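The structure appears right after this line, and notes come after that.
For this depiction, one protein chain was excluded, whereas all remaining protein chains were kept in their positions.
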Amino acid sequence: MNRLALKNVRYRYADGTEAITGVTFAVRRGEFAGVLGYNGSGKTTLLKIMDGMIKDIQGSVLLDGTDIHRLSSREIYGKMGIVFQNPNDQLFAPTVFEDVAFGPMNMGIEEEEVVKRVKKALEAVEMAVYAKKSIHHLSFGQKKRVCIAGLLSMGHEILLLDEPTAGLDPLGEYQMMDLLMKLNREKKVTIFMATHSVDLIPVFLDRLYVLSDGKIVRSGTPEAVFTAPEEMSQVRLRLPQIAELIYRLKHEDNLAFGRIPLTIGEARREIMELFQKDK
Amino acid sequence: MLLLEYYATDHWLSRIDARIKLLVTMIILVMVLSYQGVGFQLLVAAISLTLIVSMKIPWRLFLLRFSEPFLIVLVVFLLKIFFSGHDPLFSFDILGFQITGYREGLAEGIAISSRIMAAISLMAVLVYATPFPELMAALSWLKVPRGFIEVLLYAYRYIFVLFEEAMVIYHAQKNRLGYANFRNRLSSFGILTGSLILKAFEQSQTLSTAMVQRGYDGNMPLFQSRPFRSSEIFLSCLVVTVMGILWGI
Partner (left out) sequence: MKKVSCGFVIAIIGGVTLPQNVAAMHIAEGLLPFNWAAFWFAVALPFFAWGLYRLNKRNLDDLSFKPLVGLMAAVVFIISCLPIPVPFAGTCSHPCGTGISGILIGPAISVVITAAALLIQALFMAHGGLSTLGADIVSMGVMGSFTGFLTFRALRSVNVNMAVAAFMAGLFADWATYFMTSVELAAGIRGEAAFLPLFWKVLIAFIPTQLPIGVLEGAMTAGMVMLLYKKRPDLLIKMRVIKAREVAVIGAVLIAVTFLFSGVAPVEASKWTGVDEAVIEKIAKEQGREPKEPLVNMEQGDLPLFIFLIAGAVGGFAAGYYWRVLIAGKGLPICSGQDEPAPETSGKIRGS
């Protein structure tokens, strides 16, 4: 079942930049998908189009089968939320608590329930102790977490995230992805994210699209996308480092790896197997 | 930006409801403004300054806050003393020019100066004891229009963002000789401020989208304020009564 489908979408900015040049794909129900692309490849633009923020596009965006531009903003945003790349675009209240409470308050939920939701959302992103803090005192990564908490507290069915892990520390990056995966698996939230973190993607994402020059040039499971370094470098990307290592061992040092693993866990298994074979 | 943020977190005044602090401050402010004389003003100033000292405000902040009003006091004082009245109090020579100060001017100057001192130190107590969001909530409780409060909240939040932006641009310009001479200083400055305005326009667009997607319909929701504690009410009534009596005599 498609939740969000794009058909032949093209978009050019007012200054003539062709940011999206013909994109067709769909995000399915319950999927944890993402788009990968170099700086300026059009990821942010694509997300804004999917969210209905950019309206004057060619082609169509369908949310649960209806053209998104025919839906009212209430209808769209009751189902779908977007987290921007820059947290300052999104955090407008003076304190963390007030910002996270903004969404639920607007939904007309009772105050006690709002407080509960805010607390839960902040706990999920490990920001509960900062509830009273002024937004401008937070670090970049903390702001990003608050952005996400702001949407979590509303309980959207679809989340669009623009580089949710950029600017987070290594553990934070991992925790963020883990949190998103839990949302996806346990709460059945459909997630679509733009990202740069090549090394984390294969661990978490079900499906991956590679964007280059406003076009989707590759798509499929991470295994299907990350094949050879040459192909990735054509679109100014690279393999996950562990994959790169095994790839080189296989092709340059002629070690007998069966396939190219993408995560450390898989690589470990492959290597152990290789050793066992040698014995 | 330090000035904007400071407040005494663990002072007993900080724990009192912002609405009460605001109301009491405003009542005393009105008393100060309408008092004819010096005694009450000095009393208010003394109490306020004592409170400020007990809040352990860093001296630099204190100086910054008061330097501007102090200079105003000085100017008003000079203007009054040399130009008001006709009863010469003193006169002296500077570089062969004689200057005369007048008694009435001095009296009026002192009155105005003490009023300013009282008022600004009173306000300083309020501000140092109340975080901004609480102050805004108190204002909205006082029926200041919601739209205005909302504007204030955005302004407060984005002062920090835009200031950061301004600093980035400023340093970038400076590194590229943007401030090397007066002419390009001016133009750099124009570009800096212009960029801020552009940023404001763009940011307001993304901001409103971010808000709309979280259910914004043109009005920011506000939390209901908690009920007053009776001890707070009692204390404030006491303070106002005592000050009122002192004001009357």
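Chains here go by letter, A and B, matching the order in which they are written, and residues are numbered from 1 within each.
As a working rule, a contact is a pair of C-beta atoms (placed from the backbone, for glycine too) under 8 Å apart; a residue touches a chain by one contact, two chains touch by 3 or more.
Fair warning: this is a prediction, and the values are worked out from it, not measured in the lab.
*Asks:* If I consider the whole complex, including the chain that's not displayed, which of B:Leu71, B:Leu142 or B:Leu238 touches that chain?
*Replies:* That would be B:Leu71, which touches the missing chain.
*Asks:* Hey, which subunit B residues sit against the chain that's not shown?
*Replies:* Looking at subunit B, the ones touching the missing chain are residues 1-4, 26, 29-30, 32-34, 60, 63-69, 71-76, 78-80, 82-84, 86, 88, 91, 94, 97-100, 104, 108, 112, 115-120, 123-124, 127, 132, 135, 145, 147-148, 150-159, 161-163, 166-167, 170, 174-177, 179-180, 182, 185-187, 189-198, 200-201, 203-205, 207-209, 211-212, 216-218.
Simple rule for what comes next: only the chains that are shown with their structure count from here on.
*Asks:* Using the touch definition from the top, list the residues of subunit B that touch subunit A in their complex.
*Replies:* Touch list, subunit B to subunit A: 5, 131-133, 136, 153-154, 156-158, 160-161, 203, 206-207, 209-217, 220-221, 223-224.
*Asks:* Show which residues of subunit A lie in contact with subunit B when the two form their complex.
*Replies:* So the residues of subunit A touching subunit B come out as 51, 53, 73-74, 76-77, 80-82, 84, 88-95, 98, 101-103, 105-107, 111, 134-137, 150-151, 154.
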